[in-house]
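Comments concern the structure below.
Missing here: one protein chain of the complex. Every other protein chain is in place.
Coming up: chain A.
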Amino acid sequence: MRIAVQAESFDLGAEANAFAAGVAGAGAVVTFTGVVRDLPEGGLQAMEIEHYPGMTQKAITAIAEEATQRWGLCDLLVIHRYGRLAPGEAIMMVATAAAHRAAAFEAAEFLMDYLKSRAPFWKKEITTAGGDWVAAKDADEAALDRW
């Protein structure tokens, strides 16, 4: 299990390949990547991501350990960036490896739902008009109910 909280960009292909090559006994590897999306009306200059350094690693580790136990994962990887990101840049990725695909897919979805509202990150959208903190959606909180 590797959890990286970093400002630096990452190479999705290289990370996915290294992860897949490093797992023994897995029949399924699922990866998900979150990308900075432009605003519907355009004009996004950057996304600033703030986090809580002392808590972030611990919170993600707790979520990851639960996923590993619940779905019997062979391995998992979480990379989450912070700092100033441009539209189109990857914000984060999750990879899960399991014996079968159902567990790998479900565990990845579980990780994403929990990272969204339980990992201490906050996003601010920067435009020429200024900055707007992204509000959490009720749907994100509701998504936790299914687990």
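Following the convention adopted for this analysis, a residue touches a chain if its C-beta (ideal position, glycine included) is under 8 Å from a C-beta of that chain, and two chains touch if they have at least 3 such contacts; residues count from 1.
In the analysis below, contacts and distances are computed from a predicted model.
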Candidate names "Cytochrome c oxidase subunit 4", "Molybdopterin synthase sulfur carrier subunit", "Phosphate transport system permease protein" or "Nitrogen fixation protein FixH"; UniProt protein name, chain not shown: "Molybdopterin synthase sulfur carrier subunit"
Residues of chain A (touch criterion as defined above) contacting the omitted chain: 34, 50, 52, 54-55, 58-59, 80, 91-92, 112, 115-124, 133-136, 140-141
